[in-house]
Structure formats: structure tokens, C-alpha cells
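First the structure, then my questions, so here it is.
The complex is shown incomplete by one protein chain, all other protein chains being positioned as in the whole.
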Amino acid sequence: MVETPTPTAQTMGGRRLAATAWAGGAVAALVLLTALVSLVWTPHDPAAMDVANKLSDPTGAHPLGTDHFGRDVLSRLMVGARVSIAVSLVAVGLGAGIGVPLGLLASARHGWIDEAVMRFNDLAFAFPALLTAVLITAVLGPGAVNAILAIGIFNIPVFARVARGAALSLWTRPFIQAARLAGRGRTRISVEHILPNIAGALIVQGTIQFALAILAEAGLSYLGLGSQPPEVSWGRMLNEAQTFLFLDPRLAILPGLAIVVTVLGLNLLGDGLRDRLDPRLDTRRADGGR
Amino acid sequence: MTDSRPVLEARGVSRAYPLPRPHPLAPRPVRHAVADISLTLARGESLGIVGESGCGKSTLARLLTALEPPDAGTVLIAGRDPNALDKAALRRLRRSVQMVFQDPMGSLDPRWPVWRIVAEPLVGLAPEVARADRRARVVEALAAVGLGEETLTRYPHQFSGGQRQRIAIARALVTDPDIVVADEPVSALDVSVQAQVLNLFLELRRRRGLALLFISHDLDVVRHVTERIMVMDRGRVVEAGPTAEVLARPAHPHTAALLAAVPRLDAAWTGRERRAAPGAVTEHSPSRHR
Amino acid sequence: MAWFIAKRAVALALTLVAASLVVFGVLEVLPGDPALLILGVNAREDTLAALRESMGLDQPAHWRYLAWIGGLLTGQLADSLTYDVPVTELLVPRIAVSLPLALMALTLTVALALPLGVLAAARRGRAADGAIMGASQLGIAVPNFWLGILLILLFAVTLRWLPSGGFPGWEAGVGPALAALIMPAVALALPQAAILARVTRSSVLEVLGEDYMRTARAKGLSQGEALWHHGLRNALIPVVTIMGLQFSFLLAGTIIIENVFNLPGIGRLIFQAIGQRDIVVVRDLVVLLAAMVGVVNVLVDLSYAVLDPRLRRGHLRGAHG
């Protein structure tokens, strides 16, 4: 029987989650805004050194104080946001742009293409993600572009796997059979039927991968493999701050907080989107099966 | 073109599915879903296919609608073998056969509005129909199933199970097919809604001279809606003939057992002796529960 | 069951071969000449040629690949370009740092995440659930190397309980060695524990909604008994998958954490080797790491078969209606 699902307390909780999603979204938007603003304006020139009052505590002129070369920490954090978001956005875009079509192709065409994509995935997952990134940036040389490539590459199998998994379960659904009976080809079905129905899952995965990419970029920069000076990145700020840990811990704390806030915002946004975009359709076995 | 040739014909079609190997060296076991079945469906005629789950009736439906090629034998739609045609010819042939599925929740793409769902067969099979005419054909098809123009812009989740099944029927009618294959179209519906949809099938046959292939496990539903019947058990046809006659005087033990097993409403006042179903339908090897 | 293991082992072997090919190929393309690296820029051409010849660099690529694989399988690894000793000698002391670190981190992750995840699911919607999920949300967002720095700041700089880095070696006694590994292990473990707790919670929640749990309650079992006797084992299956993946995250994490705490482990070695273009060390280590990850994945698959009889006894019911 098509049982009308009785509303249970679980669905009632939906609204509460939405609030944290909005908070997450707001935080993420704020960081994005800061990054954009830093393109045109920062309180001080992030590279301008003022060795006279280096390692100064927060003052009127320098709300977050200065670093070991007297540079304004707030300005550097703002510019660091730009690098972090740019690298992560492009890397995730690269991962999704290649991974999703691969996943869709694998689910549409059974047989050797599916096998090939899956083997590629197994291979990619054999290497710990960061190791691949370190290897690639080392081979191609450090720098923001190579960091994008490195992080992007290990995003491809993630999106391929999510897209393939979600698509596979749809291919047996009756509305896809009906589309085949309506003379629609596999590619057209993949784009017009499958993609919109797995968009929810992909967007949710996207926000998670975006957050992971920010952590990965920070890690690579910390190791000196990310963007190189004079570009500023949160990861390298942390690296430099570590040597002054005894003198001025503030320098080590602030960039880390920036990373945590950004990633936290994205994860909360992802959770909120998951419930709204990808509600678990209550497809309890509807056929009476008598 | 009044044409005495059957609109749908199957000549000795068979289809088997490979099963997982019990152990690596064993030959791959095979399950014969459909074994050497022949049938003809004349223009405007209705044929019921009855059998328990796992008897192969859904597989037969997939063969007759060319969703899958048979391993042996041939299928003829309007006298032509769909599996021997090129893409364009197959698309033209598909206009004359469309399908309605069991699961109202899965029959319609949740992300598509009703007008686009019902129009899809026209877009795929009759591209020459102009966009303006297409809308008219959709409205006409929806009217034929008792739904007004206000449903055009709504989405599937805004309808009840019965209404969704009507939309699926409208989609099947939009290319004005000769045959509609209905695979358990009312099994997932409640009794009162089931009656509404069955009445719709009866009306459509009368008004549009539609040939109907009606697949079900419910003998009473098939008795009510079809003129001829075919009883299937484990991939084979065990009995066929005029519905009223076969169900009144079953010749094959399997048909008799099915009839005896159906619980009867008048058991309430014709005394309680619970007629145990004769042992004819033995508990064969673990049946493929759908 | 044997067939199950055989299939997994063959798949692992194939993956490792593919991995070694990829690594070999990538490093072949690497610009820069190892001989030049060792002897320095102003070395004479003939000595450079002699060195290349002795290292077999002049052999065709496929020869060198086979020689390398031969060495790997028989344990005689080539000499490191920078330290001029067989890689094995570099490897053994470093494994003694990285492996215990990874195992400590994994144990910490599982010991923290499983109980908290189950508790959060059992107390769904209540304070405990909110607190645990809030903490895990934060835990996921914290980069492990920053956590390391904060731990150093707190326990080494301010409280002076633990060393701020370095590794005294096991010879100096288990106590000091462990003390040097605690903070790195915690820094590695906390973010992973946050992820595992969330996975555990959602897996247990899903299991609580299953029909067989209702059957268990209908038998007279309490919520706790039903969860213990029926729920946990079913909930473990997806959790084990994530644990397998997390082991490879931990290995990758050692590269950074060993830098933060300057521990002489595999992670640090591979980072330095990449920096110095020491392709011999890089090749061997990458394949070693891939092998470790591969073995863990096979173990995860095996634990599936133990946990889930449907995999062990094959599937009698065909899927086609």
C-alpha cells in the first residue's frame, strides 16, 4: 500500500537544523566577502614591513597586531582568505568537473568503462590523498597553481564515486525506463533525468570537499609547497608563527582560527543543504507485492 | 490503416539471467526467466498475464517493449522486429507501444513538472510535432485521464498515488499508441483508488480501441479488465484462453491452485472451514521474492 | 571464504603494480639529473657518466623498473642518493617512529569515536547528542597541524609537561618515547575521531530505524538490549569502511605532523626526499605506503565477511523478479 508516511519527531527536527545551516552560510559568505574586499582594499599593505614595532600586540592601527617583520596581521589574514578560497574553489571545481561526468558515464555504460573508472578510483584511493598532493607539488614545483592541480586530482575520484553511486540506484527506477521507452538516449537521460536528481548529493559533497580542500591547501602551504611569497597564505603564516611560539603565541593562533571558522561555516552549510536538497525520499517499498 | 496483422506478437521468446557462481570453479548457473513463450495481441484486444512473483511476467514485459533483447525467438511490434531496426526506425516504432509501471512513487521524475513528463514521449519519438501542438496533445492526454490543465505546472510530490498513476497513463497515451503494456499498474494502490484506475483502463479501451497487455498477480483484477488470459509459472505459459472460461474451469493444476488460494469474501457467511490450498503449489526452491 | 580472500589479494597486487608503474613514470618525467645532484654542479663529465653507469641510469627504463621491483620484492633496496646507504637502513628506524604513532592515533580515534557516536545516537536530540555533535563539528574543522601547535603551546611551552618535539628513540626507554608521541598522536587523532563519531552516530541511527529492531523490542528486549544484541553489529559495517579509509588519512597526516613535532619518521623522510629529489627513497616509500594502505583495505574487506554472513554465504536469492 502506498502508506502515507506518518509525520514523526525526526522530520520535526528539520527546522532547527536549518538555523545552523544559515549560520554556516553566513560565516562562509563573510569569509568570501573578506577575500573579495582584500582584492581592492586592506587596512595596510600586507607586505609592508615595519621592523621597528614588530610582534606588537593589537593596537588602533593594527587591530590584530603585527608579525615578526612588523607586517599587519589583519591585512595578511584577509589576503590569505583569498588564496585559500581561490585554490579550494578551483580545485573542487576541477574535481567535480571531471569526476561527475566520469561517474555518470560509468553508471550509464556498464561493462569495461564502468570497470575502468572503478579501477582508476581504487588506484587513486590507494595513495593517501596528501601524499599525492605532496608528490605532485614537488614534481611540478611549489606554487598555488600546482596546489590546485594536486588537490583537484584527489577530488576527482571522490566526485566520481558519489556521482556513480547515486546514479546507479536511479537507472533501475521506472521513470528512467519510461524515458528509454520515449526514445531518449543514455547521454540525454543522464543529463536531463539523472543529473538533476543527484544534484542534491553532489552539492552536499561539494561543500564537504571544499572544506577539506581548505585544510589541504593550508597543509601544503605549511609545508612550503603551496603559494610562494610574496603571496600570503594561512598555512605559511602558521609555519612562520611556529618559530616565534615562545615569544608571541598570538601569531600562531589567529591564522588557525581563520581556517577553523571558514571550514566550520562550510560544513554547517553542507549539513543544512543536505536536509533541504537531498531529503531521504521516503520510498518505503510502495508495492503491495501481493 | 485497418490492418488485421496483430499489433504485438512474440514467437518463442526466451530470456535467462546468469546467477552468481556458488564457487569459483562451478559453471555459472542460469535462471530461465522466460522460456519459449509465444503470444499474439490483435488491435483493440486485451490480454492478461497472471502469475506469482518470480514467474517471469515482468521480464516478458521488458522483452515485448524492446527494453531488453530476447536470448532466443523474435518480438514483432506492428509486424516489425524492434531489435533489428536502426535507432531512428526503432524510435518511430516505439510510438505504437508505451508502458505503465507499478510504483507510482518511482514512475514520475520528481524534479520534472507534469507537462514535461507527459510531453517526453513526443519529444523523443515525434520531434516533428511542433511545440504548440505538443502542448495541446499533452492537455488532451491529461483530459483523457480526468486531469485538468491546472496540473500542468505541478510536480509529482503534490499528487496522491492514484493521481500519479493517471499522469503515467497520460504519458503512455500522448503518442496515441496501439498498445499499452501495464505492469502491475494497480498493485500499489488502495482498493478505492484501484477501482478508479481500473475504470480508466476500461474506458480508454472502449473509447480509443487501445490494445492492452495487463500484467498482475491479482486474478480478480485481471478477470475484470481482460478478455484473454495467460497463466505463467516459472518462465512458462501453463494455460491460456478466454479469461472468464479459464478462471471458471481451470485446466492446469497451477491455475486451479492459484484460484483456490485467493481468499474469498463470502467465507464470512459460508462457514469457516478454512479450505487449505491443496498441496499443488509446492514450496519449490526458495522463490525469487521480488 | 578462501575465494573471497584470494580475490581481494589479487586485486591488491594489481593495484600495487599499477601504483608502482605510476610512481616510476612520474619520477622518470622528473626534471633534474640524480648524478648531478650527488656530485654537485661542477663535477666533471666523465665522473658523472661513471656514476650514472654504476647506478644503472643508462639502462633502458623498463630494465630499471624491473630491477627496482626485483629489489623491492627481495628486500635489497637501492642506495639512497642523498645518504648513500640502502633505503632499508633509512627505513627501519623511521618505521619504529611512524608505525607506533599511526597505531596510537588509530586506537585513540576508535576509542573516542565509537562510544561517543553510539551515545549521541542513543540520546538523539538531547543534550548529550547536541554536545557531541557540536564538538565533532568543531573537530572536523581543525587542521591537525594547527592542533599540534596549540598542544605544544599548552603542554610544552606553558605547562612544560611534555617535550615540544623531537624523539629520544626507544633505547631511551618506553616512557620518554611515548611522551614524545602523545601530542602528535592526539593531533592526528582528534579530527579523525570527529569524523568517525559522526559516521558511527548516523549508522546507529539508521539501524535503530530498521524493522528487525522493532522485532527485537516486540520480543521483550529493552531499547538498550536491542541495540546491544542486534543493532551494534549491523551498525559496525559502514563504520569499519571509514576506519579503513582513515588509516590512509593518518599515514598522510604523519607527513605534516612529523614536521610540526620534528619526529624522525617516514613522513618526514619522504618529505625531505621529495625536496632533495632523492627518487630512490621517494619511489620505495610511496610504494611502501601504498602497500600499507592496500593491506589495511584488504583487512577491512575481510572484517566485512566476518561481520556480514551475506558476503560469506553468497546470495541465494536472485534479484530479478
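The chains carry the letters A, B and C, assigned in the order they are written, with residues numbered from 1 in each.
Here is the rule we go by: a residue touches a chain if its C-beta (ideal position, glycine included) is under 8 Å from a C-beta of that chain, and two chains touch if they have at least 3 such contacts.
The criterion applied here is as follows: contacts and distances are computed from a predicted model.
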Protein name as given in UniProt for the chain not displayed, "Acyl-CoA dehydrogenase family protein", "Pyruvate ferredoxin oxidoreductase beta subunit", "Cation:proton antiporter" or "Peptide/nickel transport system ATP-binding protein": "Peptide/nickel transport system ATP-binding protein"
For subunit C, the residues touching the chain missing from this view: 124, 210-212, 214-223, 229-230, 233-234, 307-310, 313, 315-317
Absent-chain interface as seen on subunit B, which is shown: 52-53, 160, 162-163, 190-196, 198-199, 202-203, 217-221, 223-225, 243-244, 257-258, 260-269, 272, 274, 276-277, 281, 283, 286-287, 289
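Here, only the chains that are shown with their structure count from here on.
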Between subunit C and subunit A, distance of the C-alpha-averaged centres to the nearest whole Å: 22
Where subunit B and subunit C are represented by their mean Cα positions, the distance between them in whole Å: 53
Averaged-CA centre spacing for the pair subunit B and subunit A, given as whole angstrom: 46
Touching two or more other chains - residues of subunit A: none
Subunit C partner contacts - residues on subunit A that touch it in the complex: 9, 13, 119, 122-123, 125-131, 134-135, 138-139, 211, 215, 218-219, 222-223, 238, 241-242, 245-246, 249, 252-253, 255-256, 259-261, 263-264, 267-268
Subunit A contact footprint on subunit C (complex, rising order): 11, 15-16, 18-19, 22-23, 26-27, 29-30, 125, 137-138, 140-143, 145-146, 149-150, 152-153, 157, 245, 248-249, 251-253, 255-256, 259-260, 270-271, 274-275, 282, 286, 289-290, 293-294
Subunit B-touching residues of subunit A, taken from the complex the two chains share: 1-2, 173-175, 177-184, 193, 196-197, 281, 283, 286-290
